[in-house]
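One protein chain is absent from this view; the other protein chains keep their places.
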Amino acid sequence: MARYIMKRLTAAIVTLLIIISVVFILVRQMPIEGYFDNFDKLDANIVRARLVQMGLTDPLFTQLKRFLGNLARGDLGTSARYSVGVPIRKILLTKIPVSLQLGLSSMALSLLLGVPLGVAMARSQTRYKARLWDAVGTVFIVFINAVPAAVYHIYLQAFGSRALNTSMLFSREQPLTWVLPILSMSLGSTAYYAMWLRRYMVDELNKDYVALAQAKGVTNQKVLARHVFRNAFVPMIQYLPTSLLYTVSGSIYVESLYSIPGMGGLLVDVIRRQDNPMVQILVIIYSCIGVVGLLLGDMLMVAIDPRISFAKKAGAR
Amino acid sequence: MMRGDNIPVLSIKDLVVRFDLRGQSLTAIRGASLELYGGESLAIVGESGSGKSVLVKSLMGMLDKNGRVAGGSIRYNGQELTEFRTEREWLSIRGREIAMVMQDPMTSLNPLKTIGEQIGEAISLHQNLRGTARRDAIHGMIADVGISDPLRRARQYPHEFSGGMRQRVVIAIAMACKPKILICDEPTTALDVTIQAQILELIKDLQLKYKLTVIYITHDLGVVARVADRVAVMYAGDVVEQGTTEEIFFEPAHPYTWALLSSLPQLGRKGEPLCAIEGTPPSLFEAVKGDAFAPRNTRALRIDGLYAPPSFQITRTHSAKTWLLDPLAPRIEPPEAIRRLRG
Partner (left out) sequence: MIRLRTVVARKLEDAPVGTLVEAIPPRDPRLFEEQPFDRSNAERIGYSNYSYWGSALRAFLRRPVAVALLCVLAALIAFTFIQPLLPGQYPATLIINHPLTKRQLSSVPPTLSTALAKAPAGTPLIARPYNDPEWAAVTNLVGVIQRRVKFTVVEYAGGWLRVSSGGAEGWVANDFTNKLKLPGDPSDVPYDAQSNFPVNMFLSPNDYTNAGNELFARRADLEMDASGESAVTIRETQLRILPYQNGFWFGTNLIGQDLWALVWSGTRTSLFIGFMVALVEAGIGILMGIVWGYVRRLDRILTEIYNVLDNIPTTIVLILVSYIMRPSVRTLIFAMCLTTWVGMARFIRNQIVIIRDRDYNLASRCLGAPLPRVIVRNLLPYLVSVIMLRMALAIPGAIGSEVFITYIGLGLPVSVPSLGNLINEGRKLLSTSQSYQLVFPTIVLSIITISFYMIGNAFADSADPKNHR
């Protein structure tokens, strides 16, 4: 088991290094305007001097080595256009708490909505008729999955703010303006949790051990709670760390739409401002979150599911 | 374990079970009648799809959600089980009176709970034990089904057990309910041949120890010969013949039973082709006209295609649903292989 974790950890670190290098090299291919806040007014000589000063004329490999070294020391560089000369780390530190607050709330909300919905849908599968919840849930899931999030968020913002009688934009001081962004962010994962929980639970429901538990004389209610739900939730636990980590980065679209001063909104801002160093760092952070999330998810599964360490040892990939 | 004149503990009469399948109605049990006597071992045999499993599931109210009892009666202990509607009513039967051992031990245990927890669940429900008493009961149960080192084993997960061991655990769970009737649904099909005999022995031992009535569901006639006192042969959702094991093996009366026995490879002779039953069972989506086996019966009578045969009592213990037993029917001898079995 320790060996499996070590292997998985090494693989994650290698993946991270590859991602960072590729992103770094790709961003170096961008036009150099992205490193100056007033490129048009600058003299060619000054531009060259500044490029040399920033080390952007060095061989790519030297630059990469320096960049990785800086990252390892926790130096993320400075912003070039978004807020000139400010260390990126400082900018991020003001953004992360906002995203984290909203993200955690939305994650809690989506678990709170999605899990009961998934259970209700699976439960209505156990009955012959009265599949109301399944129908309601299916419509919801199809809608959320099929209609691009970029579209329904717009409508939710417009109609929601009218219904709640609040501003369309986020403001930290007004609690009511928190409602819509949190709801928006949670819709996708609510549908996700409901869909997968339903699917896993229906899979479990058809397994023999459920019949055996019933034959023991356990009530249907308890079979669902103690056996089916528990077992169906285990595969979902794998994705919880990823969801949790993404709350740090926030939803790119929602944050931008509501002008929330968080990480996601920041990414859109720096892209529109063509701030190369910041785009680079943010893209790297988002990719790392994906890798780390999956890694943590796998670790969590090893800890929770007694079968996994066994199966892995038995030689599955 | 002859039954004498005792009253059956469980009696199924003209049971009809239907399933709604994608807008169509499938009649899985077509008026089957069967009795179960205290302390006996009854084997229900028949090919896949003949309704064996559905029959026993209807005894526990565990039909799939699209299935229902559409007619007939199941009487147990003075209760009419077909009138049970709520889960509460069924809970007085499930586990408490009738327990079940499922076919595939690899899937019938919850992979995420320890063996101890799973046995304990049944013990808490039916023996009302708590704390150390419960723990001792769990360990006792594990030991009872022949698993050594119960203290350690109770903390292990199903994947740490072999197939045969898991089946012992499943039996332990069923026995932990302290049932009066144990249904074993193909208990050995998924196991190695070497393990099969051990499991059957275990069930037999437990039957003696706890004065159980056991229903075996199987298509393995070898198992039947080994464990059963009485045999019921099912075909296309109906019990076509029932009798003591000796009667079924040596005096079979129904052409389907003949065919079933003839297809035993052991009865074949070197050089002769193996006997197989031609054709396929009838579609249960449609009403069956006459004797369900008639289309596959090489020596069917004209009436077989027109009228369903009633049950003819051959001896006190032996009955069969075939027109061959009608006084008007011609004398048709069982096939060669059956006579060989007899001789």
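Letters are used for the chains, namely A and B, taken in the order the chains are written, and counting of residues starts over at 1 for each.
Criterion: contacts are C-beta pairs under 8 Å (C-beta built on N, C-alpha and C of every residue); 3 or more make two chains touch, one makes a residue touch a chain.
Note that the structure is a prediction, hence the values are computed from the model and not measured.
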**OP:** Quick one: jot down which shown chains the absent chain touches.
**Re:** A, B
Original post:
Of the residues listed, B:8, B:71, B:111 or B:335, which one is in contact with the missing chain?
Top reply: B:71
Original post:
So which of A:23, A:102 or A:263 would be touching the chain we can't see?
Top reply: A:23
Original post:
Out of A:150, A:164, A:225 or A:303, which is the one that touches the chain we can't see?
Top reply: A:150
Original post:
If the hidden chain were put back, which of A:122, A:267 or A:281 would touch it?
Top reply: A:267
Subject >> Residue of B:77, B:162 or B:283 touching the missing chain in the full complex >> reply: B:283
Subject >> Touch residues of subunit A, complete complex, unshown partner >> reply: 11-12, 15, 18-19, 23, 26-27, 29-30, 142-143, 145-151, 154-155, 158, 162, 168, 252-253, 256, 267-268, 271-272, 279, 283, 286-287, 289-291, 294, 317
Subject >> Absent chain, residues of subunit B that touch it >> reply: 14, 16, 18, 22, 25, 27, 30-31, 70-71, 238, 278-283, 287-290, 292, 295-308, 310-315, 321, 323, 325-330, 332
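Methods note: only the chains that are shown with their structure count from here on.
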Original post:
If you look only at subunit B, which of its residues touch subunit A in the complex?
Top reply: 20, 60, 62, 65-66, 87, 91, 94-96, 99-100, 102-104, 107-113, 121-122, 125-126, 157, 159-160, 170, 173-174, 177
Original post:
In their complex, what parts of subunit A are in touch with subunit B?
Top reply: 126-128, 207-209, 211-220, 226-227, 230-231, 234, 305-307, 310
